[in-house]
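The excerpt is restricted to a subset of chains, each kept in its original location.
We just call them A, B and C in the order they show up, numbering each chain from 1.
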């Protein structure tokens, strides 16, 4: 299975993603944001960091990079799965590929710590092979407060992927991650790639990446 | 070509939590100021080169709506401030 | 008579020396150049004699290093005390930026940050404290370098003069280490990074003057972490190019100090073109361009022809780029603008500030302390709770949870879990254990023993996670060096650090001196800060949690 990691200027979790994706059995390549062809990847991974410094709003300037038009087409044509973590999630919402928006944590501060998240919808290619009901995954963000006007819409369409057990940032409905309607895009604030090994935590993050690989292989 | 200066005033939509405003208000109230309803927004100014005022305004609108704001969270008001020497 | 030199902080005897070195009166531009290069900050006037006593291993590079397996672990500490007093957020942020570029200039990828912070206890200090922490968080998190350890202490003597010491650790394969020494004439100086503005002009001499209060408003440097992150990636790519010969960050006294020092190290001269520097502001004077401390800039020395490749990389990362000078034979620095020579003078004079060391003697307060009797005025239980509640003892997670201490996925020991943190060197089973420590109170009561103790404490911190200490970087935060008491404290402290390092058989690989830390005529506690690096087997890392009921607890030592 081939994973492509998109690297924007300012992305800083690209190498972490490479490490974890290899751990989960993917062949991994980097995709510089100017690049225009991503068809060959089974998984497109948009990692965390501060693309363009997050200067206008988190993720706002990255959506104009040429590669994002390709991501849009990739999703439309259902070429594979798109996973956006942290800044990746912010970019996907800014680009309109996921609903809602991410805004400043209600504490107004950056938060770096381990949190527990419940797996809400397991009937998706991303989550169907996750065995646990709840996972311990690190967060590290200043703008992870998820907001959507029509929360019920998410709920009714099973678009909620993960919920915080103990809401750290003020997200509506404790939302930690959501899907798009086609279930081929997942955005989440917690960083599974930072907990892909026992020595880096308890390894729970690997569960998600392994689940994705298995689903892609069994398609 | 002519050059126009614009100012975009960007505010949070009604109902969106403004933690910065709230925190600032709390601090100021603790200092005993008779203050309410503190709200944080953004002020972005920029210059547009265009043939005429109308074109400039259209471009400025497009830039503001498509790039400078997030319509899920924010409202904006765009003002043409002045024309300057190109 | 032109009194510019006095306004810029040069002394009469220094001006006389300049005239003698030049064999003429310096012009205004040259007075500016000297005032920056001979400031305490760049010239180490009061400290350089004493620093020679430290057991140093690596001379004259941007940062020192120790070796673990095939890797050079590059590390250095630096202070940003005065900028943080004026503008806490930006002061701390640009402090991080600066130390990261020091490590980067060695060709190392920055992999960890540490911060040693000291604040006062008044209301203003609270703002400074919060601003500094968010500045470190804002900048460090954005560039993707984890802040893995630090220390924080509060004491009245730091009211209005906080101490913000930051340390960066980087990794490079030993054969990839870069040099800052220009080795041949007619090589090009290539500028890469953000544009030059009037930021921090006079910063270098400003850092060497006491803060007088309200009207100290130098032009504040603002950090741009996005450009820094780009600069990190660009620099690491540029240093892989074959025609790139040397590299240096532009820190204090910016273009002037970086180019002259690189040339001086190679016994060469240089030519700088003021009309070629990328500028952010209009009508900048040559002295402003030379001395500007605009952030996020690097200087490379390259083979003619190689600049095209550098340009490509710079463009890729949204950075400015320009050929701004070259090395020349001889020993002169020549400042040019549009083919006119604005100044030409020997670099050796410029980079060698006169030493101001003078013998010191023990101040009277030491005896008073020694003779003082202390009595325990409260009962043990009350004391116990008082200690537990003390601001210097309480849990510091409020601080470190604002730092992204996990980015890079190498942090094997996170803050709060042990006395030192551990950063994994992926592809090996080794880790770098890191700690940073100071203790102003001990160093005040007895600068010699107190400083020794800090080195030993740092070593104990490393040993407690299972690491073997390898090297030290020190940051000397002291008051006004023209004060006899301060100089004595400084001298004893250097002796203490030297003695402790010799006992442990580890070198001091680099460091930094910050003088003039005082406010309202009260010097801060003399505060040497020690950053220490150790080597550890990642399968044998210890944390401090008790493991099982009925396990025995031993006390070792006396």
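Here is the rule we use: a contact is a pair of C-beta atoms (placed from the backbone, for glycine too) under 8 Å apart; a residue touches a chain by one contact, two chains touch by 3 or more.
In this text, all values refer to a predicted model and were calculated from it rather than measured experimentally.
*Asks:* For validation, list the number of copies of each labeled chain in the whole complex.
*Replies:* A x1, B x2, C x1
Definition applied: only the chains that are shown with their structure count from here on.
*Asks:* Rounded to the nearest whole Å, what is the centre-to-centre distance of chain A and chain C, using the mean of the C-alpha atoms as each centre?
*Replies:* 37
*Asks:* Return the distance between the CA-based centres of chain B and chain C, expressed in whole Å.
*Replies:* Their C-alpha centroids are separated by 39 Å.
*Asks:* Please work out the Cα centroid separation of chain A and chain B, and write it as a whole number of Å.
*Replies:* About 30 Å separates the centre of chain A from that of chain B.
*Asks:* Considering the complex alone, what residue numbers of chain C touch chain A?
*Replies:* That would be residues 134, 137-138, 141-144, 224-227, 229-230, 317-318, 400-409, 411-412, 424, 426, 538 of chain C.
*Asks:* Taking the touch rule as given, give the residues of chain A at its contact with chain C in the complex, in rising order.
*Replies:* Result: residues 9-10, 12-13, 15-16, 19-20, 48-50, 52-55, 109-113, 138, 140, 142, 191, 193-194, 196, 199-200 of chain A touch chain C.
*Asks:* Once bound in the complex, which stretches of chain B touch chain A?
*Replies:* These residues of chain B touch chain A: 15-17, 19-20, 23, 67-68, 70, 72-73.
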